[in-house]
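One structure follows; several queries about it will come next.
As you look at this complex, bear in mind that one protein chain is not there, while each of the others sits in place.
Presenting subunit A:
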Amino acid sequence: MEALVASAVGVMTAAGIFLILRRRTFPVILGLSLITYAVNVFLFATGRLALDAPAVLNKYEEVPYTDPLPQALVLTAIVISFGMTAVVVMVALSAYLSSKDDHIDMTAQDSVDAPGEDA
């Protein structure tokens, strides 16, 4: 089981990094989503894997529990990553709608036009 989880994390990380190195906004967003999955699973797995041992207390008998702390951290991370994805999507969309260009790299012309260059 550990090998499956670890290799899945590795594959998702690799694909995510490959995609964030592309030059258009949409693949980069997809890459960030993949990396988000990989990171969340990674963090979750630092609590070690357990089967049939959810961290819900059993009043009637002594049973093993999995580590609840990484789960709590990952739960908020999932929700926050939605917020982050939404902001990035909106930034990408605004940029594309304003310039009709979805390249992520700024050209030399962009830096000349950039504000805040008063001498």
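Rule of thumb we're sticking to: a contact is a pair of C-beta atoms (placed from the backbone, for glycine too) under 8 Å apart; a residue touches a chain by one contact, two chains touch by 3 or more; residues count from 1.
Assume contacts and distances are computed from a predicted model.
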- Item | Protein name (UniProt record) of the chain left out of view, among "ABC transporter ATP-binding protein", "Cation:proton antiporter", "Glutathione S-transferase" or "Heme exporter protein B" | "Cation:proton antiporter"
- Listed in rising order, the subunit A residues that touch the chain left out are 1-27, 29-30, 33-34, 37-38, 40-42, 44-59, 65-69, 71-72, 74-76, 78-87, 89-94, 96-98, 102-108, 110-111
